[in-house]
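All protein chains but one are shown in place.
Lettered A and B in written order, each chain numbered from 1.
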Amino acid sequence: MQLNEIVEKLKQGQSGVVDFKISNNTVILAAASLEKAKENEISFLDNNSSLNLRNFIKTSKAAALLLPADDDFIIEITKQISIDWILLKDPKIAFAETLEFLYPSEIESEGIHKSAVIGENVKIGLGVSIGANAYIGDNTEIGAGTIVHAGVVVYKNVSIGAKNLIHANSVIHSGSKLGDECVINANAVIGGEGFGFVPTSRGWKKMPQVGIVILKDKVEVGSGSTIDRPSVGETLIGEDTKIDNLVQIGHGVTTGKGCAMAAQVGIAGGAQIGDAVILAGQVGVSNKVKVGDRVIASSKTGIISNIEAGKVISGFPAIPNKLWLRCSANFKKLPEIAKAIRHLDRRNSR
Amino acid sequence: MQLNEIVEKLKQGQSGVVDFKISNNTVILAAASLEKAKENEISFLDNNSSLNLRNFIKTSKAAALLLPADDDFIIEITKQISIDWILLKDPKIAFAETLEFLYPSEIESEGIHKSAVIGENVKIGLGVSIGANAYIGDNTEIGAGTIVHAGVVVYKNVSIGAKNLIHANSVIHSGSKLGDECVINANAVIGGEGFGFVPTSRGWKKMPQVGIVILKDKVEVGSGSTIDRPSVGETLIGEDTKIDNLVQIGHGVTTGKGCAMAAQVGIAGGAQIGDAVILAGQVGVSNKVKVGDRVIASSKTGIISNIEAGKVISGFPAIPNKLWLRCSANFKKLPEIAKAIRHLDRRNSR
Partner (left out) sequence: MQLNEIVEKLKQGQSGVVDFKISNNTVILAAASLEKAKENEISFLDNNSSLNLRNFIKTSKAAALLLPADDDFIIEITKQISIDWILLKDPKIAFAETLEFLYPSEIESEGIHKSAVIGENVKIGLGVSIGANAYIGDNTEIGAGTIVHAGVVVYKNVSIGAKNLIHANSVIHSGSKLGDECVINANAVIGGEGFGFVPTSRGWKKMPQVGIVILKDKVEVGSGSTIDRPSVGETLIGEDTKIDNLVQIGHGVTTGKGCAMAAQVGIAGGAQIGDAVILAGQVGVSNKVKVGDRVIASSKTGIISNIEAGKVISGFPAIPNKLWLRCSANFKKLPEIAKAIRHLDRRNSR
C-alpha cells in the first residue's frame, strides 16, 4: 500500500490528520517500532513521548512516520528530515488504524469442522466457524459471524452473541451469556463455579453456585483468565471492559463499562467496580468492596475498602497515589528514622 | 416447591430450624439475594450481618426469608412483616441446602462419548461419564460415578476415585492419585512437572520430577490452578481442602485437612501447611516454610518463615494481623513522622 493511500484512509478514521509531506510515496509493506523500522516500513511517535524517543526520529530509517501535530520540537525536526511524515492529533490511533490497513484480519469462517461435536437443539448463526474438536453443549445459541477455535468447550444452555472470537481451549460454562463482539482468549474459563464454602462441624459445606456470568458487548477476556458464577444472581462484566491474562473475577462481581484490568488482577466475590476503572497488574480487590467510577489503581494495589470515584490509588492498603509515593520514599529511610529517634531519645533523657 | 416442604426438608438438615411462620405458603421457584429477591423467591440473612443489610428485610419483596434465630432485632421485625419466615441457627447453611432442593444438580452420566479416546487397560467404574474429545491414558482407573467433561486429558497410570467431577479441558498428569468426591475445575493442571533446575557451568540442569500428586477425598481445585509433582515423593493435598482459581501449589507441598486457599495464592516448593489453614487472595508462601494448624493469612500476605498454629497474620513479611493494622495506619503518616524528626532534630541541635 502506498503512503498516499494510507493518508486517504486515515482521513476517514479517528486520528485527526493535520498535515503531511509525501515526496517519496514509498510502498509501505510493514509497520515497526521507531527503533527498528527500516525501508518500506512505517512507524509512529506517540504524543508526549520522552526526549530520548523524540530524538530517534532524526535518525530513523523508516519510510514514513506518524507524528504528533501539537509538538513544536517535532515540527522543527520534520523540516530537516527526508522521510515522509503525517502530522496527527492522535498518532497512536493512526498507527492502530494503519496496522488494520496493512494486516487485515483474515476472515476465518470455515464452517463447522467435521471433528467438532455439536449437541442437540443448538442454534448456529450465519457464517459461524467452529474449529476442530470443539464441543458445543445442548440448547446453546451462537450468533452470526462468531468464530469458535479448536478445542473450545461450551457447556449447555449458553448464549453467545454475534461476531465473537473465542480462542482455542477456552471453556464457557452452562448458562453464560455473551453479548456481541466479545473476545475470549485461549484457555480462559467463563462461568466456573464460585468459591463458596460454609464452615460446619463436619467440614466445608458447598454453597451451590446456581447464578450465571454475563459479558456485555465488546468485553475481552485474556488468556487463562477466570470469571466465576455466583450462588444466585449474576456476575456481570460491563460493555467494552477489557481484561488481560490470568485475571480472576470472583462470583457476583459487577463491573461497569470501559474498564481495563491488567494481568494477574484479582477481584474477590461481590465487589462492585464502576465505569472506566483502571486496575494495573497484580491489583487485588477485597470481597464486596465498591470501587467508584474512573478510579485508577497502580500495580500491586490492595483495595480493601470502598474507594470514591475518580481517585488515583496505590499501596496496600490502598491510599492516594501521591501520598503513597511520599510514604514509600520515607519507607526507605526507616532505619535512619529509627536511629534518629534513639538518638533524640538519648539526648532528651540525659 | 412449597415453603412448608422446604421447612420439612430443612428439619432433616444441618441448619437448625428454631421457629417459622407460614401463612402464605407460596410456591418457591427460585432463590435470590436479599436486595434482588421478588415474588416466589426465597432469600436469607446471615448471622451477624450489617445493620444496613438487616434493615433490608423490612422492605424485601421475597416470598420467604431464612433468618438468624439469635437476633432480637430480627425477631422484632418478623412480627411486623407479612413475609413468611424461618428462624434458624445457621441461615447460611439453610440457604445452601435450599439451593440444593431448588436446583438439584442434573445427573449428567451420559456414558462415554464416541469421540472420547480411551487408552489400553483403562478401568472405568459404573456410571462414569466421559465427555466429547476427552482423552484417558493407558492403565488409568476411574471410579464409579465420576464425570469427566469434554476435552479433559488424563495421562497414563492415573488413579481417580469415585464421584469426582472433572471439568472441561483440565489436565491430570501421569501417576496422580485422586480420592473420592473431588472437583477439578476447568483448565486446572494436576501433577505437572515441578520447577526444579540446578545451576551448572553449562546452564540450568533439570532435576527430574519423578514424584506424584495426591489429592485426598473432597479436595476441590479451582479453574486454571496448578499443582506440581515433586522430584521424589509426593505433593499432598489433605481431605476437604478447597483451592480457588489460579492458585499455584509447588512441588512437594503438603497441606492438611480442611484448608481454604483463595484465588491467586502461591505456595512454593516443599512448604508444609497444617490443618484448617485459611489463605486469602494473592497470599504467597515461601519454599519449605511450615504454616501451623488454623493459621489465617489475610490477602497479599507474604509468609517467608514458619508460623505457629492459630496465628492470624498479615503483611509482607507476615506479622500478627493486629500489629500490621497499626503499622499500616502509621505507614500513611511516614511523611509527617519524617518531618517531625527533622523538626525535633533542628530544635535539639540549636
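Convention: contacts are C-beta pairs under 8 Å (C-beta built on N, C-alpha and C of every residue); 3 or more make two chains touch, one makes a residue touch a chain.
Note that the coordinates shown come from a computational prediction; the quantities given were computed from them, not determined experimentally.
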From B:Leu34, B:Leu246, B:Ala260 or B:Ala297, residue that would touch the chain that is not displayed: B:Leu246
Selected residue (touches chain absent from view) among B:Ser49, B:Ser129 or B:Asn169: B:Asn169
Contact with the hidden chain (one of A:Val7, A:Ile81 or A:Ala150): A:Ala150
Candidates B:Val7, B:Ile22 or B:Val153 - the one touching the absent chain: B:Val153
On chain A, residues whose C-beta touches the chain left out of the figure: 14, 30-33, 36, 90, 92-93, 95-96, 99-100, 102-103, 105, 113, 115, 131-133, 149-151, 167-169, 183, 185-187, 218, 222-224, 240, 242, 244-246, 257-258, 260, 262-264, 281-282, 299-300, 328, 331-332, 334-335, 337-338, 341, 344-345, 348
Contacts of chain B with the absent chain, listed as residue ranges: 115, 117, 133, 135, 151, 153, 155, 169, 171, 173, 187, 189, 192-193, 195, 197-198, 200, 202-208, 210, 224-226, 228, 231-233, 246, 248, 250, 264, 266, 268, 282, 284, 286, 302, 304, 315-317, 319, 323, 326-327, 330-331, 333, 337, 340-341, 344, 347-348
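Everything that follows uses one rule, which is that only the chains that are shown with their structure count from here on.
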Computed distance of Cα centres, chain B from chain A, in Å: 27
